[in-house]
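All protein chains of the complex are present and in place, except for one that has been dropped.
Presenting chain A:
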Amino acid sequence: MAPITGPSHLVNSLASPAHLETSASQLDGVPKDLEDSIRFETSRLLQATGILLRLPQEIIAQSIVVLSRFWSGADGMSLLECDAVDAAAAALYLTAKPSATPLSPRSLLTVLEYTSTVSPHYSQASTGASEPQWSLSEGSYETARDRLYATEAQLLRTLGFQTHVALPHALCINYLQTLQVFKAPSSDGSALAKRAIKLLNTALLSPQQLFLTHQPPALATAAIYLAVREEGVNLPDVEWWEVFDVDREELGFLVVALTSVEGFAEREREVWGDRKVPLTVGEVRAEIERRTMLEEGE
């Protein structure tokens, strides 16, 4: 892509290779796969919580990106320093705060308490298949709220106050319009658009941190490319993605990354089963210890 010179609403601060290389959690001794699991699980938690809070997907997506920035790089935050669930709460709270749909700490923490108990079977709870037991007493609310504010400050500090997140979703629709998929009589443009948006939301869960490595135009283009293939829509038989400043190589990488999320999610389900992914410092420590003991036992 062309270098970005001026400030813009449409671009993101990206992670440098040095920051993708390692993370504070890994330096602290958290295994990479455990870290990926926790990131994946917190993203799902945020998505479920956001839906229950009736937040726009925009806010939910931004909070997931903010959260993944928080954990990234050696000077990011470590999973052994900050509870993952607290960080997720703070990310959502902070993202919603200046938006048109701010959250009160109480509604956020109450819903989060609920989703945490439902975890990892979010969809079951929504269909009423499981009846979770949960409550948030006044005392624990107050403690949680104080922790929320503290984590929020920590989050801001770690991000260097860079809370702006540009999303590819609107851009994606824009590109589809440019490609005239909504006008062509034969193709179902809205099905295509829905598929592309779903892919973008899936990309949020990718362990490859796609939102930290690629700018929105590239993500939008890749989602369209894949959606077109999956929906069987015909697009001009030219390298149309070049119009959106995405080259073949970048597109190829993103398409592979997007398609791999499903496999990753499947593996996660197999590995964890009904077990809860550790979302607090204590649980992460216990999990590391458990693994060490298993290794020693063998």
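Please note the rule applied: a residue touches a chain if its C-beta (ideal position, glycine included) is under 8 Å from a C-beta of that chain, and two chains touch if they have at least 3 such contacts; residues count from 1.
Following the convention adopted for this analysis, contacts and distances are computed from a predicted model.
Visitor: Given the options "SCO1/SenC-domain-containing protein", "Protein kinase domain-containing protein", "Trm112p-domain-containing protein" or "Adenylyltransferase and sulfurtransferase MOCS3", which would UniProt use as the protein name of the unshown chain?
Guide: Result for the unshown chain: "Protein kinase domain-containing protein".
Visitor: Mind pulling the chain A residues that touch the left-out chain?
Guide: 6-9, 13, 15-16, 18-19, 24, 27-29, 31, 69, 72-76, 78, 81-82, 93-94, 97-98, 100-102, 104-105, 107, 143, 146-154, 156-164, 292
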